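A single protein chain has been removed from this complex, and every other one stays in its place.
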C-alpha cells in the first residue's frame, strides 16, 4: 500500500480486518510505502504492515507483491498505477482516478491492456459499498422504483466555513485539481451512475469560491479551487439529476444525501445516517404509503451477514472493508472488479464537462457517445 | 356552550367551522354561558355566538336549545350534565368526565337513562379524532398489527419545570381532582382503550410531585397534585400497556407518544407531529421492513377529504371540529355518539385504581368485571 | 372575494376566523363572487359569506365594498386587480401576481398609483406567514446566521407521478402560464427574497416535462407546461441559491424545503412539518453544536400568542389567517402591506428569466438593476 495519511489509515483498517469477517483469498500485509522514512515506519507498525519502504518503484518490482493499493494524492495516481499494472500487479486506486482527464484516459487504457493479461484494477468509490446504497441499487435494478425520473444528490460539508481555516494543498488547483467538485461531487456523481446504471448524455455546472484568500505560510494566499459546485446531469433514459456540493454548508458534517424519484417508488439516503435507507413503495394503497426507515442491519441486507446481529450498526470505515472484500474476491476469481478504471474515467469526463460548462456561463455540454460508457455491474455482496 | 376559557375557545372554533367542511345537520350557535357578564359577552362576540348568558340553568331550560356543550372545569361537569340530560338536551362534555368516581357514575347512569329517551351524550376525548390515530385504530381493527402485545404510551409536557411557576387551581387537589394523572394520563389511557378495543383488568401506578410548594397569593402554597405519573395496565387479552406522564419533561411541549407492538406490525405516534403515523408491517420481507412515516393528509385518510389537498397539514384544533362533526351526525341519526359517558367512566375507574395503587406502594389492583366496560365502537369518519 | 375554489376555500377560512384570534379592524364578509350562480351561492352559504354574486364588476362598483380579495386563476388577476384599485378598493391577490410579465408590470404600476391615494394592495405569498419562516427571517435579520452563503430550496409534490392523471387547465401554458415553475417555484423564490432581504442579480434555469401527453376530453392532449424546474439565483451579496421543484417527486406531498447556510449558523425547514424550524448556532462550542428542532408553538414565536398553549400545533390554513390579519392591520393603519405587488413583480421577473435561460441551454441571465427591487419589510406579527 502506498500512502498512509487519511485514506491509508482507512484502507489499513480494511486490510487488517477483512479476513476476520469475510471469506477472501489469503493475503499478507507486506509493505507500507511513504516518503518519510520514520513516518512510514511508525505508521506500518501502528496499522499492522510487516514492513515499510520509501521507494514505491522498488516495491512494485518485488516478486512477492501481487497487489498495489494506491492511497496517495490524485496527482500521483497515474504514474504509480500504470507502472504497477505494467509490472503485472493488481491495482486498487483511491478516487478520483486522476487529477486530469488525460491521465485518467491513460490509466483506463492501461487497465484495459492489463485486464487482457489477467491483471485486475479497481477504483475506490467506497460509497458503492455502503450497505444501504447497495440495497438501493438492488431495489432499483429489481424495478421497485419503476422508471426513475429525477435524482437530487448533494454532498455537504462545513470544514471551510471559517475564513481563517488555513490554506492547504487541497485548496490549490495545481495540486488538488479541483475543490469540492473532484473531492465530493465525484462521489455523488458516481452514485448517480451506480444507482441508475446508465450513462450521462448532458452536463451543465457552476463552480463558486466563497472565500478567495486564506492564510498561508507567507500571508494570504489565493484559493484556486471551488468551495461549492452545482451540477445538472441528463441521463440516457431522460432522467435528470441535480448535484449540489459544498464545503461551507454550516452544520452539515459529511452529508451525502440522495433522493431518487421513480414512477413506482422513491428512495432517500443520508451518509450521516448510513445504516438507514428511506424507501417509499408507491404501488401500495395510498392510505398506507410513506417513506420507510429501513435499518439496514439484517443478514438479508448486503454485506451485513458478516457483521453483528440486527440493529448493531456499522460505521463509515466498514465501506472500505467491503470494497477490499469485493476486490479480493474478484482478483481471486479472475474477474473484473467494479467499479473499473473505465467507470472512474466516466466520472472524470463528467467533472471535466462541469468545468467546461462553468466556464461557459453554465450552458449545457453534450457528452459524446464514447464518453458515456455504461457502468459495469457491481459484484453483489 | 358553557365555559369560554381554553376549551371554550377550542370548541367555539369547531362550532364556527364544522359546517364549512362537513355535511352536518343544520344548527345555530345560540348562547355562550359564563360567570362574568362582560367577559362572556366579549367572548361570545369574538367567537361567534349569537348571545351570551350567565346562568346555565336558565339556558338549559330554554326550548330553543337542543344541545349543551360543557367546557367548564371538571368539578362542575356532573351537575350541569345531569341537569341538561334531564331537560332532554343532547350533551357533549369535556374530559375528564368528572373529578370523582361517584360523580362519573351518576353521569353515566343519567346518560343511560337519557339514551332510552333518545337523548344523546358524549365525552370529548378529542384525540380519538386525530386522523392519524383514527387511522391507527382502523389498521388495528383490520388486524394489520396481529395480536397486540404491549403498548408504550407517554404524555410529556414541561410547563411546570420552573419551580417559580405560580400556584393555580390546577395544582390543588380540591379543585383539580388530580394533576398530570387526570389531565393528561386520562388522554393516554383513553387512547389505549380506543386503539385496543378491550377492557383493562389490572392497574398499578405511582404518582410523584417534584415541586411540592409554589408561590401563591399568600406566599408558598402546597401543591397537592402529582407532577408526574407512571401507570401499568393489563388488558383482557393479556396485552400490557405502560403509561408515563409528566409536566416536567423539559423540552417536551405537548407530546402524547404512542408505541403499539403487535406480532404482525407496530405503530408509532407523537402528538407534536400529529399529521404523521409510523407504521411497520412485519409481514413484508425482512429486507424491506421499516417504520413508514405516513403523512396522514390524503383523501383516503379519516376526516381528511373535507380539508385540503394532500400534504397540506392540519392543526391541533381540527380534532375538535371532527369531534363535533361526529357528535352532530350521531345526534342527527339518533345513534349513540362515541366515546360515551360510559367510556369516560371506564377511564375514571382506571384513574381511581391508579391512585389506590399509588397509595399501596404500587401494588397491582384488580378491576372488577363491572368496571371493565368494553369500549363502544367509534362511528367512522 | 372573487373565486371559491381551492384558494377561495382557504381564504374564506381566514376571513371567517381571523377576528376570533387577532385584534383587527372590524369587517363584514359581504359578497362571494363566482361565475356559476348556484355554485357560488352554495359556497357562500357554506363558507359564511352574506351574499353571492356572479359579476365582479358590479360588486367592485358597490360603495359598501372596501376590500377585494382575488382568488381567481392567474390570467384574470390583472384585469380585476387594476379595476378594483382604480375603484379605490384595497386589494389582496393570490400568487402568482399574473401569468405574464406585462400584466404583472401593469399591476405593480396600478398599485403604486393607488398607494398614493391611500389604497393598499398585497400579494398572497402566504408562506411568509408560516410562524417558523417568520422566525427564520427574524433570526437572519438579527444576524444569527452571519453572512448567508448559500441556500438550497426545493418544493416537491407528487400529484403528477401517474401518467394517467388527466389533462387540466393547469397543464396548459395558455391558461396556466407555466407549470411547477409559476405554481410552486414562485413560493420558493419568494422565500429566498423574503428570508435574505436582498435582490437577485443573475438567474439560470432548466425546465422539463416528464409526461408530455395526458388523457383529455378528446384523447391524448399535449402537456405544454413543465413538471419540474431547476433554478439558480445569484443574490446581490454574492450568495447563491438553488431551487428545485417538481410535481413528480414520488412520496413528497407538499414539501417546501429550505436550507440556509451562513457563516455563523444555518436553518432548515420543511413545510410538511411546518411547526418546526431547524437552527444551528455555529457560535456555540463545537462540542455542543447541532441542529435544533424548535417547535414553533410558544407565545414568544410569531403569530402564536393568538392560538393555543405551547406544543398545540397549527395547520397549513393558518398561514392565510395570519396573512389576512397582517393585511387588515396594514389597511387599518394606512401602511403598505407586505409583500407588495412590486414584490410579486420581482418574483415574476425571475420566473421570466428562468424561462429565458431554459430556452438558451441554461445560460446565466443578468437581471437589470430595475428588475432587482429590494424587498419591502414585512410588518412583524
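Order of writing sets the labels: A, B and C. Residues in every chain begin at 1.
The working rule: a residue touches a chain if its C-beta (ideal position, glycine included) is under 8 Å from a C-beta of that chain, and two chains touch if they have at least 3 such contacts.
Given the structure is predicted, the values throughout are model-derived calculations rather than measurements.
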Completion exercise
Per the whole complex, from B:215, B:251 or B:369 the residue touching the absent chain is B:251
Completion exercise
Where chain C meets the left-out chain, the residues are 135, 139, 277, 279-281, 285-295, 298, 300-301
Practice task
State which residues belonging to chain A touch the missing partner chain.
Solution key: 6, 10, 12-13, 16-17, 19-20, 46-48, 157, 159, 252-255, 271-275, 295, 297, 308-318
Fill in the blank from the handout: Against the hidden chain, chain B presents residues 149-150, 152, 154, 158, 161-163, 204, 206, 208, 210, 228, 230, 232, 238, 240, 242, 244, 246, 248-252, 259, 261-266, 280, 282, 289-291, 360-364
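Rule of thumb we're sticking to: only the chains that are shown with their structure count from here on.
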Handout entry: Chain whose Cα centroid lies at the greatest distance from that of chain B
Key = A
Exercise for the section: Please list the single chain whose C-alpha centre lies closest to the global protein C-alpha centre. Expected result: C
Handout entry: Rotation angle superposing chain A onto its copy chain C by C-alpha atoms, nearest 5 degrees
Key = 180
Handout entry: Two chains sharing the most C-beta contacts
Key = A-C
Problem - Between chain B and chain C, centroid-to-centroid distance (C-alpha), Å - result: 37
Practice task
Provide the C-alpha centroid distance between chain A and chain C, rounded to the nearest whole angstrom.
Solution key: 41
Fill in the blank from the handout: For the pair chain A and chain B, the C-alpha centroid-to-centroid distance in angstrom is 54
Problem - In chain A, residues with contacts to at least two other chains - result: 280, 289-291
